[in-house]
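After the structure tokens below, expect a handful of questions from me.
Only one protein chain is missing; all other protein chains are in place.
Labels run A and B following the written order; every chain starts at residue 1.
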Amino acid sequence: MDDQTPMDDVILDVRDLSMHFPVRAGMFGKTHSAVRAVDNVSFQVRRGETFGIVGESGSGKTTLGRCIMRILGPTGGEIGYASEGAGMVDLAAVEDAQMRDLWREIRMIFQDPQSSLNPRLPVIELVGQVLRKAEGLKGAALADRVADLLKSVGLRPEILHRYPAAFSGGQRQRIGIARALATKPQLVIADEAVSALDVSIQAQTLNLLQDLQEEFGLTYVFIAHDLAVVEHICDRVAVMFLGEIVELADTETLFAAPRHPYTRALLSAVPVPDPRQRSDRRLRAAAPAEVTDTATACKFAARCPHARDLCRRQRPQKRTVGGAEVLCHFAGEI
Amino acid sequence: MTMTQTELANAAESNIDPTPIVLGPWALVWRKFRRHRLAMVSAVVVIFIYLVAIFAEFLAPFPTDQTSVRHTFAPPQPLALFVTDADGTRFRPHVKGLKMEIDREAMRRSFAVDAERIIPVGFFVKGYEYKLLGLIPANRHFFGPLDPRDPMYLWGADRLGRDMFSRIVMGTRVSMSIGLVGVAVSLVIGVAMGGLSGYYGGWVDTLIQRFIEFIRSVPTIPLWMGLAAAIPLDWPPLRTYFVVTVIVSMIGWTSLAREVRGKFLSLRGEDFITAARLDGLTDREVILKHMVPSFSSHIIASLTLAVPLMILAETSLSFLGIGLQPPLVSWGTLLKEAQNIRSIIEAPWLLIAPGSVIVVAVLALNFLGDGLRDAADPYSN
Partner (left out) sequence: MTQPTPIPTEPAPLLRIAGLKTHFFTDDGVVKAVDGVDLTVEPGKTLCVLGESGCGKSIMARSILRIVDRPGRIVGGSITYRAADGRSVDLAAMSPTSAAIRQIRGSDIAMIFQEPMTSLGPIQKIGKQIVETILLHRRMSKAEAKETAIEMLNRVGIPRPRERFEAYPFELSGGMRQRAMIAMALCCQPRLLIADEPTTALDVTTQAQILDLIADLKEEFGMAVMLITHDLGVVAEVAEDVAVMYLGKVVEKGDVYSIFEEPKHPYTRALLESVPRLGVRHAGRLPAIEGMVPHPLVRPTGCPFRTRCRAFMPGICDVHQPELQRQGRTDVACFLHNPVPAHG
């Protein structure tokens, strides 16, 4: 299906991206093995959409986001990005200086507004320092711009000179969002942007993100572990498991007819906020055996209720079944 | 109950909850520090000691090298404030005179209080000439005998009849400034080395860390002794002073460098540092704007804790006779003079006076440093 997507519609084209962290041990830091945090991942993000990446801790979703931001330098593959000024560039290969310019177009919203805002700086600096750098704004001009940004995320401009400690988690995340939007970016990587927020704040923050997307024509890569949130906000979703994308599909397809056994396990584990729909506990899978990452087996085989001999012998290849890309030998059958 | 539109609007407006004013980072540090009683008291003591160091000549009634054969090992004369005689009691600060008696058999001199002789003491009296702050010529002293030739040994006299009080006051300047200068030297080396180590990592880090480990594994006293022995005896006192400072700061910079490196490493992984990098800040800007402010208060605290170490190091060196040499007066050289049994038995003030001053100064600096360290990170909880 990706072949039919016109290239000028694609803002991010990730091909065979890998991020292997060497495991060093011993006195001289000899490399013994590598943690394959991201392993041969390919996907495309279309302009204006919200692309979800969902997975549990250790699935590599955060590492993937940090590779796209080039906070981490990936160990393999390409990250094609359709830059406003420079056309298609490979984020995995650009010089640091060019990346610094690209960071105006690609911005990031962090998970924990508590740790991503320097407690020693007032709001005007936190939101405005990127403008100071990128556009050389200062003084009253900077204050005006920051005040406008604060208004656009629903904060009162009087808070310019307050420190982060004066705000609640939701307000801090709005400050983080204002900071991300300061340079009028094209692409925003939101790494667990609402996970640290309270239920009542989560909804309004999701609404805010949607409003801003409409207003500024943003493209989101939305990284999260909460399936309900992902279903709500994303147009397409990739499910990650141990560094690989095991399933990628339109949100509706994925949630209505999950193909990969892992996606199913994930969906069935989510508690439903309705006491009449209590899941039958006995139907759930027992405690997982410890996951082994062997080069010759399907990574999910150890936990998979449908695993067969083939799954333990051979790595599955990506197949397209019913509009979904699935990494499973038996995607169509189960 | 009916309400007009404006009343409703006002009510809605008043229904917005306010954000509280939260203090800035330094105000938070100050508030946390203020609650540390002992540290507050110590801060006052430390400030007092440094004031003494700055205005030493003004406070010392006698020059440090003024000897008096007639008052060798003179005991402390207590300062009395009131005189009672036929006319009643009135305020008149004075010390009692001393009568020297010589025990011919034991070949010993002893001093007795001469109750008859009152040596009046006054404030802002004329005395020896000096330059205040090294600039302003003056001859007034905070207090002293009205007649500068009168003896007044508040803390006793040493073997040459020199006034211990004046010598300790003057020694304060040398000892305390060695602490400060030593710390300044280790600050520069420590921050530079620690910063290089923590920022670049890799082989630079390994090299510097191994070097620090090497330095720390060398026993300090022999190291100092070796270095101090290399100072030629005919060097002027000022140059010796400078070299001793450098030797003393050898101990300070390693721990500071490690602290700075640790802070760099832990901050490098913080989200707000990553966020600052993504804002397009250069490495230099990230370090100066985000990293240094985050650990500057820690550095101030550990520097304060390093000062007493420096003072003790100088004292040890001088006590061993390999640090500062007379005529330079420091707490260490004063202690050195109390190095024999005879002094301790016959003139214990030679030991007690400088000893207690050192203890007070070191304790005060340590408490102050503790308080600063506790207050250093107001965002820790």
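Definition applied: contacts are C-beta pairs under 8 Å (C-beta built on N, C-alpha and C of every residue); 3 or more make two chains touch, one makes a residue touch a chain.
Just so we're clear, the structure is a prediction, and the values are computed from it rather than from any experiment.
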item	value
Of A:10, A:71, A:201 or A:307, the residue in touch with the unshown chain	A:201
Chain not shown: contacting residue from A:269, A:310 or A:334	A:269
Contact footprint on chain A, counting only the chain that is left out	56-57, 166-171, 198-204, 206-207, 210, 225-229, 231-232, 252, 255, 265-267, 269-279, 281, 284-285, 287-288
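Convention: only the chains that are shown with their structure count from here on.
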item	value
Residue ranges of chain B touching chain A (in the complex, touch as defined)	19-25, 270-272, 274-281, 289-290, 293-294, 379
In the complex with chain B, residue positions of chain A that touch it	69, 71, 100-101, 103-104, 107-108, 110-112, 115-122, 129-130, 133-134, 159, 162-163, 165-167, 171, 179
